[in-house]
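In this view, the complex is presented without one of its protein chains, the others remaining in place.
For subunit A:
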Amino acid sequence: MPVEVIMPKVDMDMAKGKIVTWYASEGDFVTKGAPLFDIETDKAAMEIEAPDSGILHHPAPEGTDVPIGKPVAWLYAEGEAVGAPPASYGAEPAAASPAPAPVSEPEPARAEAVAPAPRGDVALSDKQRATPRARALAREAGLDLDGIPGTGPRGRVQAEDVQALLDRAPAFAAPVAFSAETGPLSVTRTKGGTGTPVVLIHGFASDATSWAPLEAQLKHRPIIRIELPGHGKSPKLRIANFAALVKDVRRAFDDLNLEQVHLVGHSLGGALALAIADTRERSIASLTLIAPAGLGPEVNGDALSGICRANRPESLGPWLRRLVADETIITDSYVRLAMAGRADPNLRAAQSALAEVLFPDGVQAFDLRAALERIAVPTRILWGKQDDIIPWHHALRAPGRAALHLFGGVGHMPQIECADEVGQLIKAYI
């Protein structure tokens, strides 16, 4: 039985994805975990890894739009009989051709279109595979099976997968103590793109994946994402103060060893971008600060500690909704995925400890206004006028040299809430 390679769901409101590039061709042996193809959605471009090892057959042609969950190729074992290629990728055979077939269409071709060998499972892959017990558990817990990673055969969600998700929410808040780690920060980059790279630094309690909507706008440039200590895949470093945090992030930046970059930072990442620009000015082609920290004392300490403390979707959801102006974009399944990403209590503890250092008593303990005054690189500041985390009027403290863009009806996450407009603005510079 060949392994289906399916179009993954990589962001919350994605319905289909376009195959951009294959890294292997028909008949190539591919290794599990190796980059297999790039996809592009309405919002993002992403590299997808091979789900298994095997010989690649029937990859969907580049440029094809494939609905999520539908196969885009099949991986066969060596010597395994290879089925016929599908008539189309992701089109539902019954629904796609309800109209009478043209009279001239030969009968055998139609039969094949309905049931070529590897398509036996195609109809099944419409739905998340799950055992009855997993479904019952999820139903009881009010969980949606979508987004729960299945570890059973062919990605089937089994009871232990649901249980693991439920177990990851301990009964009490994250402990303040955490076991510190060492090592370089996580740096990831997109394939493709030419010219001056764009370097992205995310905000507190976020991670590199939060850039996906914006990246779609910037994909003509190489994109590099740095993850903060205790965030995403970065080690949970013990951070003494803001200066120490700057040092760690700057080391990651220096290790990129790039002559010129467009630097983009959000919130705490904005403050860090500003600090890096202050000391690496010659490397910065442009600086984009999205709702940056460091321009005033106020910050929504309740939201920060609420997010750090939350150990289940029910407690995380209300705080995540505070981040945006239109709460409806933070769906329940988005919250659950976000919680799954914050499931590690040690990660939450590391972030709590960081918040304690950077935002003691709910106050921004660092001030970068002087740095903003000093630097001469082209700078723009973007802010949502309904930002409930850092007040937008901090932007008014910027020198006249910096461009200021204020978005009505947008909260603390312009790069998600109005990714298109933010992307257009940044593109104008780069």
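Quick note on the criterion: contacts are C-beta pairs under 8 Å (C-beta built on N, C-alpha and C of every residue); 3 or more make two chains touch, one makes a residue touch a chain; residues count from 1.
Definition applied: contacts and distances are computed from a predicted model.
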Among "Dihydroorotase", "Tripartite tricarboxylate transporter TctB family protein", "Alpha-ketoacid dehydrogenase subunit beta" or "Heme exporter protein B", the UniProt name of the subunit that does not appear here: "Alpha-ketoacid dehydrogenase subunit beta"
Candidate in contact with the missing chain, chosen from A:Ala136, A:Ala240 or A:Leu396: A:Ala136
Which residue of A:Thr41, A:Gln128, A:Gln158 or A:Ser286 touches the chain not shown here: A:Gln158
Subunit A residues that touch the omitted chain in the full complex: 131-136, 151-153, 158-160
